[in-house]
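Just one protein chain is left out here, and the rest sit where they should.
Should a chain be cited, it is by its letter among A, B and C, assigned in written order, with residues numbered from 1 in that chain.
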Amino acid sequence: MRYTLFGESHGPAIGVVLQGVPPGLDMDMGFIASEMARRAPGASALTSPRSEKDAVRVLSGVFEGKTCGTPLCGIIENTDTRPRDYAGTRWLARPGHADFTAHVRCKGFEDYRGGGHFSGRLTAPMVFAGAVAKLALRGRGIEIFARIASVAGITDAPADLAAPDAACLRRAQGSAFPVLDETRGGAMRQAILKARAEGDSVGGSIQCFVLGIPAGLGGPDFDESVESLIARHVFSIPAVKALGFGAGTDLASLRGSQANDPFVPSEAGPATSTNNNGGINGGITNGMPVVFTVTVKPTPSIAREQDTVDMRSGQAARISVSGRHDPCIVPRAVPVVEAAAALAISELPGVLA
Amino acid sequence: MRYTLFGESHGPAIGVVLQGVPPGLDMDMGFIASEMARRAPGASALTSPRSEKDAVRVLSGVFEGKTCGTPLCGIIENTDTRPRDYAGTRWLARPGHADFTAHVRCKGFEDYRGGGHFSGRLTAPMVFAGAVAKLALRGRGIEIFARIASVAGITDAPADLAAPDAACLRRAQGSAFPVLDETRGGAMRQAILKARAEGDSVGGSIQCFVLGIPAGLGGPDFDESVESLIARHVFSIPAVKALGFGAGTDLASLRGSQANDPFVPSEAGPATSTNNNGGINGGITNGMPVVFTVTVKPTPSIAREQDTVDMRSGQAARISVSGRHDPCIVPRAVPVVEAAAALAISELPGVLA
Amino acid sequence: MRYTLFGESHGPAIGVVLQGVPPGLDMDMGFIASEMARRAPGASALTSPRSEKDAVRVLSGVFEGKTCGTPLCGIIENTDTRPRDYAGTRWLARPGHADFTAHVRCKGFEDYRGGGHFSGRLTAPMVFAGAVAKLALRGRGIEIFARIASVAGITDAPADLAAPDAACLRRAQGSAFPVLDETRGGAMRQAILKARAEGDSVGGSIQCFVLGIPAGLGGPDFDESVESLIARHVFSIPAVKALGFGAGTDLASLRGSQANDPFVPSEAGPATSTNNNGGINGGITNGMPVVFTVTVKPTPSIAREQDTVDMRSGQAARISVSGRHDPCIVPRAVPVVEAAAALAISELPGVLA
Partner (left out) sequence: MRYTLFGESHGPAIGVVLQGVPPGLDMDMGFIASEMARRAPGASALTSPRSEKDAVRVLSGVFEGKTCGTPLCGIIENTDTRPRDYAGTRWLARPGHADFTAHVRCKGFEDYRGGGHFSGRLTAPMVFAGAVAKLALRGRGIEIFARIASVAGITDAPADLAAPDAACLRRAQGSAFPVLDETRGGAMRQAILKARAEGDSVGGSIQCFVLGIPAGLGGPDFDESVESLIARHVFSIPAVKALGFGAGTDLASLRGSQANDPFVPSEAGPATSTNNNGGINGGITNGMPVVFTVTVKPTPSIAREQDTVDMRSGQAARISVSGRHDPCIVPRAVPVVEAAAALAISELPGVLA
């Protein structure tokens, strides 16, 4: 399964084309709507008040409620694009945003309104595509769960990478602020509200678990490692700036005797007693949960004034990005990370065949 | 430029085919040999005593000392493959290695000797390919430097991500143990020798700088982000388990006002005064140095006895991986990371055209 | 530039996503509409009376009338999908159609109405995509012309492959029945009407010229030959069953001394005095017009009764495909072949960069 995103934040519509969808998949529109709702803004005081219905219209690839196996296109009309005055900031590159790079890349022909094609809004069709991938994977016994691992330096409770508690993960997944430890979650929310009150934003991290994935997927070509594949998808999410598998960056200070995951017999064949390698050896799944953690940078849109440059004049300027921005996009990014994982795993040869 | 690696550690030869090499490139065989030497084992007491000449024989794509623009194949004959007795460990999956996953992936037909296709030895043709890519990029004013950022929890001196000192990086590159701060490097070497003495190994991290890269490269398709591209290549290096751009995982605990890189005017157009985003906004280069850090796990081959499973019988067993292994592959991985970066950047549309 | 078609004949909409469109291209909607009109049915007594407006709605990738360089999605709503009774023929595989193969490929989940995804109707978004490609190529001085080369065994006047008359080709292109020799065109039309009167259909061939294409495009990888690229695109057109470059199948009975195109000096460098190789040597353009001819099979939908099989019961049956079918799709296929050529040429590295 492969996907192609299209659309601009304030253009007529955004959407996605999915190729390689297996035929006969039941399009559970209730599940899809619930996935879209997890990402949609406006769910709580913590998120942007922008009202995005994010109702997906399926244009192709589905017949009588089931996938045909032909390219599946879903679009979301952009209804909340009230005309606003961009005149004041048209040429001011917002720090941390893609305004300047899009301007260079598109040679000045970019749709600059609201970030255009490079808006976080494009994660909506990504979640739709991920929902279809999840439906396909579920039929193969593969499930994907992500949770907030940290916000503003406050960490959630650790999970057992070798034997994560699926029930807890599922419970977290059903929450608007998916953490394992609600007390720590409360502290994170406080930190978010504090940052907002100060005209600022905070970042965090998300940990993702792929359960039920069989051994032997990925490779043998080096750039087809499961890590490479997941990384390609995960780094297509705006704001994701780091990715680690298993114990991730902690592996830098471990010794081999600590980091190696010893093999132990199990009914299903060799398993490992720890999972510092995140379910992947030599770029190939080993049958343990595939686990990875991504770092989400703080929302670049902040009310505080920042230095910038006027792209037309080249002169120094100041900018304050007022308006309806999320002080922390980590909660809304959780389903996006799951979607990227689902899309990556669905692309692995042999998973959906 | 794209590359395809082939070969097994103890097969006839390992090698690589490079496609998309620009014609007319001067094949500086001295430079290539020096790059190969940086990765080769045996350079010091810290590395494996295995004698690998790693002399590359170019089979195609070069004529009268210059690239033709046709597929370029380079091979390295495996000369140091003395017959050894694998009988004792044939079926024992080494923890942290790809023995088990390769066994499943290849359905039992893998060349198991020395890790076969999944051996770190395959990084030799990767370095060769990277050397060709570096030669091509050098002609476009792009240079790539990596250095050891940490070993066993001991960190090298920090670098200025927005204005790294190219002279220092070049000096480090010329050393067998490339760090910015020699004192800290000495401490790292002590930690490596201590681990070896204890039959163990240590991990670390490597920071890579791409200098001279213009703004506007990458995207606009989401899975063509510069982060996605570099990640795909970097995660094809065995033992790399994490990757962060710019400030990387530190971004999780920063605020937007700290993490955003303010734009400032410069002669060459808008620049940023900090570089927490690692030279990339919205998946597109912004003209600042592209900076990323990778985590290299500790060498999985250790003399200490570990738990494992006999893949044939499914029974528990014990294994001690004796022999000529590196207690820390971080130093030798430095040119491999540079190679992956060079190959990734060379693949970006518009760089070599 | 690459394209992905989606949609089913009687689904909500059909469309295409174009990636790699250069930014700043003027979206000449008048030109695009005229291209769509060339393919649309109902233009004359010779074509299907089905009323397809084929108005393209551009959802993304265009801002203020110019392409952004981001993925460009255009859709055509399916308005003329009046509910009809497929009950009688649902399980009867129409000979020459994809009913049976789609049924196997999609495991019974295909949208069978009117051919679904495999309908010739999908050539409408292909023509839209081709129109965008033509606009991009025009800016590089490359123009594409196709004409009916034969219908029902009646051939149009031959063209000089080495020096085709662009004015004549342009005049033909403006006509609903694009031939060089109007007298022969009249005979072709008679043959079409005769076949229709007899409840039958006829096939034909189309010759396509790419003018203004520079030397040195294509290759050097063998499956990146210009012939391979054009072939991949041309054979994605339903009903195209053969393709020949330059003198095509005539080369089988020529001698080398006749077939070789002798080089002659010209102001622009070496040219050839004949063009039997269709502007391509060794898979690379030689600067002469790229010329190829495709064979379009007779419309498989015919009123005459034919043998078939009921796909559910496996029993023999008889079918007569009544209704609004074209007795000859060659005229309407002319802009589709041009579109395929434009899309293929646009995909060649170096053409649009």
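Following the convention adopted for this analysis, a residue touches a chain if its C-beta (ideal position, glycine included) is under 8 Å from a C-beta of that chain, and two chains touch if they have at least 3 such contacts.
Just so it is clear, the model here is predicted, and its values are computed rather than measured.
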item: Candidate in contact with the missing chain, chosen from C:Met126, C:Leu161 or C:Leu352; value: C:Met126
item: Residue, one of C:Val104, C:Ala163, C:Ala176 or C:Ala353, that touches the chain absent here; value: C:Val104
item: Chain B residues touching the omitted chain (full complex); value: 4-8, 11-15, 17, 19, 23-24, 57-63, 66-73, 75, 105-111, 116-117
item: Chain A residues touching the omitted chain (full complex); value: 19, 69-71, 220-221, 349-350, 353
item: Contacts of chain C with the absent chain, listed as residue ranges; value: 4-5, 93, 95-98, 100-102, 104-106, 115, 117-118, 122, 126, 150, 152-153, 195, 200-205, 215-223, 225, 227-229, 231-236, 238, 240-249, 251-265, 269-270, 272-273, 276-278, 280-287, 295-302, 304, 306-309, 311, 314-316
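By definition in this document, only the chains that are shown with their structure count from here on.
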item: Relative to chain A, chain with the most remote C-alpha centre; value: C
item: Where chain A and chain B are represented by their mean Cα positions, the distance between them in whole Å; value: 27
item: Centroid spacing, where centroids are CA-atom means, of chain A and chain C in whole angstrom; value: 40
item: Chain centre separation (chain B, chain C; CA means) in Å; value: 47
item: Multi-partner residues of chain C (at least 2 other chains); value: 19, 68-71
